[in-house]
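A protein chain is absent from this complex, but the other protein chains hold their places.
After this line comes subunit A, so read on.
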């Protein structure tokens, strides 16, 4: 807009300024998205995005003529309506009338507070897009530079969400196996299949609003961000001897819905708010600029230890189909003792950019304890973008699709096309980010979640504690609270 007004020499407004005559309100009540009508030019891009891309329709147009504006159901605040906080509208807004809620000041405050120990985690999809906001071409991986920048900015520990992404896979993969065992071996009619992934907070809010009867189909695993938050203030705090009360947990996400997720009242497994502040990729880029760091010339740095190690499986969480691929790598190996039968572990059928992708993987010669899976075709489905999610869920509801496992990401392309990613995000840019993410995976030494040594160490520690309270404690860190106690009473 600024370059356009420069090009057309629009210096001053020769007409009457209409703004003082209007009664504009700013809706800043949502933890994710702020809507400021005074900046809005009524282009309706957000409305189309919400309706056509996501099929939610939280944003609509109300009024006509001079009263016409972008509004929500009954003009309610964004946090009171069906909005999933996915942030795709923010990514499309040309004027900043829709922006994510910034937590930049709070984070600088925490960094500059000597009494606070600030831990930061970075999501898989941030490293492949951050560069775009700082003058680097799309598709370039800037993991090392990003870590270096975060350290320079003064974070006390720079850790990787991929660590808990690996944990998620192990948790989710075993849950899938449990459900399959109960369904196929024990013939338990109460077991809920298909199981769906639970790491996209936009998707969670979507299913809560639109398909509440399918909530029990969600995997009980928390999202990597929340697992990380909980573990940071328990496991990590204990390991490093930091008082969790003085710890501030920050996460860098490609997502605006994560801000909402972190603020959910049930996300207090550690006894404190598990994740204090969530920043989007764009906010991080802004902070790097504020700090005066010359990002392009930074030397690469490495994540801190304990919760900084990750596998390729954790990295591909950032792309649509990634969770599915990571889970299959682990589940297939657990069941058969062999690696997935795909060249270079690349399960190409679940990759790609089609809105809904289906793939079946046949299990042959499983280990004795899983012999009931012999010859079973595990049917999977991957969908991204909530419009596609709706199609898939409708099929499941109608009973016309017999899946075992469904991966759903709220944003087109998965996290790499998230609402918190640099603007613009176009199909072409999404493709470049995707290939970046898969090349990062291909270059990793460890490609499978269950081979991540730090994760293995963590699981050993936690599974050594046998008392029930410990188990409940362990579970609450990883599992969404509603299910934790239920799970702990059964086999943990």
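The rule is simple: a contact is a pair of C-beta atoms (placed from the backbone, for glycine too) under 8 Å apart; a residue touches a chain by one contact, two chains touch by 3 or more; residues count from 1.
Following the convention adopted for this analysis, contacts and distances are computed from a predicted model.
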Quiz item: Absent chain per UniProt: "NAD-reducing hydrogenase subunit HoxF", "Cytochrome c oxidase accessory protein CcoG", "Transcriptional regulator" or "SsuA/THI5-like domain-containing protein"?
Solution: "NAD-reducing hydrogenase subunit HoxF"
Self-check item: Selected residue (touches chain absent from view) among A:26, A:61 or A:461
Solution: A:61
Quiz item: Of the residues listed, A:14, A:241 or A:344, which one is in contact with the missing chain?
Solution: A:14
Self-check item: Residues in subunit A touching the chain absent from view
Solution: 14-16, 18, 21, 41-42, 44, 60-61, 63-69
